[in-house]
Structure formats: structure tokens, C-alpha cells
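For this view, one protein chain was removed and the others were kept in their places.
== subunit A ==
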Amino acid sequence: MQNQLLAITAAAVSALVLLSLLGFGLGSWQRADRAGWLTPAASAEPTALQAATTMYVDGGRPVTVVELAQLPGKAATAAPPGLTGFPRPGQVYYSPALAALIHRLPAASLAGRFPRAARPGTLGKAGLSSPDALIAVIGRAAADPEMTARRGSTQDQSPTAVGIAGYATTASGTLSTNVSWAFLLAGALLIVPITVLAAASGRLGAARREQQLAGLRLAGATPRQILGLASVQSAATGLIGALIGAAAYAALLPLLGSYRVGGGTWFISDLWVGVPWALAVPAAVTLLTVASAVSALRQVVVAPLAAARRQDARGTRRGRAIAFLLILAAGALAQQSGRLDRVGLLALVVLVFLALGIVGPWAVDRLGRLLCRLARGPVLLLAGRRLADDPRAAWRTVNGLALAGLVAGFFSIAQLGGTGQNSSASEIALAVPRASATALVARAEQRLEAAGVHAAVTLNDQDQLLYVDDDQTVLDVQTSAAAGQLDRAVTALTGLTPTGYPTAGAYLGWDDAQSIRDLSSISIAVLVLSFVIAIASAGLTAAATVLDRRGVYRLLRLSGTPLGIIDRARLSETAIPLTVMAGTSTLIGVYAGLRLNAALHTSVDRGTALLLAGCVLLGSAGMLLALGLSRPLLRTVTADPGRRASRRGRARREGRKARAGKAERS
């Protein structure tokens, strides 16, 4: 019963994590799709103009301003997603989050940036990537200078409005695309530990049934009957667990939706995978459980006597090491060819995971043999013999954390150092026509003074923030970098000239920095999930091992073996391969991260290196805790072994008395 509960738990956790990952993966693509209208594809036969600009408020929250104008004499343009009609000149729409922010902040900080409208409309969900998205849609006339003037260009705004013919084809924003790929990569990184956990649930039950089924096989049951029986039992366990996991996923959707990445929190509907996936994932987990159980029991089917008496050590072949080296060589060649795109990189990651999965049991086998050679006392000898006896079982326990170590090593070292450019944090730049530049300086000074902003306004032809045409120059404002001061200054300068919105240096490169923050956030989530899954795997497997070996443990205690020795041997057979395998894979991950940094000319961040160390320490502590949790179980199953024997004798005697009484009465 205990084993069944453990198996159900493992299947439930697997289904929960898989569905959550799938939800984020599919959801990020939906987000990208819904944000696509902000960057529409240019049309050869435009019916409208669209200009999109990103400005910042409240310490770095991006506000996307979309200005739209119907071209006169052209067919009516379809309404943008989230609106019921194409905006007419003077109409203004805000996303709900922006409307709330406008309400919260002083008008001089935000509301003043937008045209006054009697009744601003609301942009609906269909046009929002996230409930937190800050978007303003402004309707203008096609002849409005705001739509026709050539603007100063930055990476956040293009110099001219785009001619569009609707929103059927879009060019997705890079931010959403990066996040989508990051989730795909996270899925690839976590799929192996999750698979191991799901497979563990099948093996938990199977190990318990091995002797029973071996007995059936010896009694004449056919292989088909044996496998059928095992499949039905495992399927029931796996299905119950997977359905519990799916229910937990549905219940946790609001919590998952609060995970802020890729520009904000999530619409619950984005994270809901849909009924087909919600059924397919539990089915896949169940199938995996069944396949794992059948695989674990194939020994019974092939050689029941061997299974009943455990004749052979479940050793590994040298071919695994050769296959590992071949895979690594293929990966190195692919990397050196320099033709690795995103899909190639993903394939390389999966390949490295596959290589680890292949070489892991072989390495554990060799580690076990080495321990046996070096052992002077019983603890190391028992641990070493156990590892060499069934290296695949030992590898299954440490597999998850070894892979987590690889992930942790890579993500804590790689993609660091690029935290945005802040060299001109106190500067605001605005493209202005060269002809009226001097007059605009004076008007800018007036506006800033009226807004209570102390600033020095100059003209600068060599500005680093904005790229301008020859007939334009840059109005350069030096002020305090404090967020409130910046917000007021930007608001005061907005609308000064139709040649563009003010660009604050503090937020230059925000897009890249946000991408890095997102990747970092996802990698931390991957890291934490990897450790959680690995710890769950180890804890479940340790508990199952105690249950499976209770007969041996009981007899060892009965013969006077101290419980501490049994416990230390049991912990050593997990802790030693864990230290060696997870340590090695972490170092491989760190090395790969350093190589990537070298290629990107970025450096290791001390904070994330500390994060890695913290995660390794916490993971190890969690692993020891998970193993320690099965100690009471060990104590229980080995407690008072003689009493168990006597109970069996008593039961037999009572049964005999009952039968004798019945015979007498009859």
C-alpha cells in the first residue's frame, strides 16, 4: 500500500509539472500571437498607417503607444485585436493596466503624455499579451504631422509610420519569441527528470511485485499473462496519480498565472492547455508508468528463476561509455561547425542529456566497483556492492539531480553580464527639426520648469541615444535619474514636436535587459523545479528501496547489525554517486556556460555564481532530507523482527484452531 501511494505521488507530480510546462510553452506562443499586431507587417497596398513606440514609466515599466490613422480614399481597415473598430482621429484606448496606472500616478508623470479624450476606450484581451500589458492606442488623421514626420530612431521606435492593410500577417516581437524559446528549452531540460520521476512510479510498484509475479511465472503463467497483469496494476496506479496531477494543475492555474515573466503575469486561459492536452498528458504519464513497470519486470518474464533468486548482477556494458563519447564528439563537431541555430542548440541540449542517460549507469557501475576495491569497512563495501549490483537503479536515484546540476551549472554561469546600458541614465533625448531647434530648446525649458524639473537643455548632433536625419538634431536634456523626475521630464517633453517621443537613456537597451531577466527567471524556475523533481525522485526511490529490501534489512538487524550501519550504507549508496555524478555534471554545465560567455564576451556574475552554490547546497540538503525521511520507515520495517515472525506463527495457529473447530462442529 505504501508503495502504491509513493507511485501515485510520483505520477501526480510528473503530470503536474508536465502540464504546467506545456501550459507555459503553449501560453507563451499565444502571448506572442496576441502581441503580434503591435508590429504589423508592412503592406504594398496600405489602407492605414501605424506607428508604435515604447516609452517607460514608473521605474522602467514599458508603455507601448500605437498611433493609427486610416488613409483617406482607401478601404476601411480592420479593427486591431481588442478593439471593436479602427480608431478614428481623437479616439484613445488604454489597456486596463495602463488605465489603472494613469489613475494611480500624477497626470504630470503619465496622463499628460496622451491626447486628452473625453471617454478613453478600453483595449480588450485579444490585443493584450498579458493582464499587465501597458498599451495606449491613439487614433489620428493620416495628415497629422505625428504620422507623417520622420522621427528619430532607436531600437524602440522606427523612424517612420508603417503602411498596413490589416493584421492578418504580423512580425512577432523579439521579446515574446525569446520567452517562447526559453520555455521550450526549459521543457527540454526538464523532460528527462520528469520522465525519470514518472518512470520511478512504475518501477516502485513493479519492484514490489517482482517476487509475486516470478512465483506466478514459475507456477506456469505465460509471459503475456504476467505482462498483462503488471500492465493493469501499473496502469491503475499511474492513471490515478496522473489524474490527481492534472486536477492539481487545473487548481493551481491562478497561482501559475501570477508568475511574472515576458512582460507580466498570465491570462489563465493562456496557461490552460485545453482538453486534448489535459487528457493526453495523463495518458502519456500512465503509458510511461506501464512501460517502465513492464521493462522492470521483463527479467521475470525472460528468466523467472533468476528474478526469484537474483542470480546476476545487473551490470552495464562498456558500449555505453563508447556511445557517450560518440555523442559528445558529434555535439562538439556540431558546435564547432558554428551552424547551431535555436533548434540545433535545443537538439544539442537533448543530445547531452541523452549522453548522460547512457553513460550514467556505466559510470555508477565503475564507481561501485572502485568503492568495493577501496572499502575497508562494511558501510562502503555494502554501498559499493549495491551500486555495482544494480547501477541502473542507483543511477535512477541520482539521475535527476545530475541533470539539475548540469542545468544549474550552465544557467548560473551563462548569459550573464549583459544587464543593459546605463551610461546615460540621466539623459533624455528628443529628435527635433534643425530649423526650429533653438526655439524648441526654449519651449522645452519652459515646459520642464512648469513641471518642476531641474534640467539642462542643449542641442547635440553626436548623441548616442538617437539616430536622426541630416535635417534633424537631438535635443539633449540632462536631469536627475530618479524615476519620478524622469517620468515628469518625459511627460513634459512629449508632444513638443511631432518628430518623436522623448527617449530616456535610463531605459536604453531595456528590451535586451528584460530578455536577460526573463531568461534568468526561467532558468531559476528550471533550477528549482529540477531540484524539487530530483529530490522527490530520490525520496520516493529511497523509501521504495527500504520497502523492497525490508526482508534483508530485518534479518541484518536480527543478526545484530546496528541500524546506524544499515542506514549509513543506504545513504552512502545514494550520497556517493550523487556527489560524484551531480558534481561532475555541474562542472560540465559550468564549463559550457564559461565557453558561451567567452563567445559572447560576457563575464560571470558573482550573484548568480553564489546562486549556483546556494542551489547546490540547498539541493544537497534537500536530498539528504529526502533520504532521511525514509529513516523512520527503515526503523519501522526492521523493528522487533522476532515479533513479526511470532505473529505469523500465531496467525497460523489461530487459523488451524479455527479449521479444527469447524471440522469438529461438522
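Following the convention adopted for this analysis, a residue touches a chain if its C-beta (ideal position, glycine included) is under 8 Å from a C-beta of that chain, and two chains touch if they have at least 3 such contacts; residues count from 1.
The criterion applied here is as follows: contacts and distances are computed from a predicted model.
S.K.: Could you tell me which of "Chemotaxis protein CheW", "Glutamyl-tRNA(Gln) amidotransferase subunit A", "Phosphate transport system permease protein" or "ABC transporter ATP-binding protein" is the UniProt name of the chain missing from the displayed complex?
M.R.: Record says "ABC transporter ATP-binding protein".
S.K.: Among A:G163, A:P378, A:G495 or A:G583, which one is in touch with the chain left out?
M.R.: Residue touching the absent chain, from the options given: A:P378.
S.K.: Considering the whole complex, which of A:A99, A:A425 or A:L558 touches the chain not shown?
M.R.: Hidden-chain contact among the options goes to A:L558.
S.K.: Extract the touching residues of subunit A with respect to the undisplayed chain.
M.R.: 306, 309-313, 375-378, 381-382, 385-386, 388-390, 551-552, 555-563, 565, 640-643, 645-647, 649-654, 656
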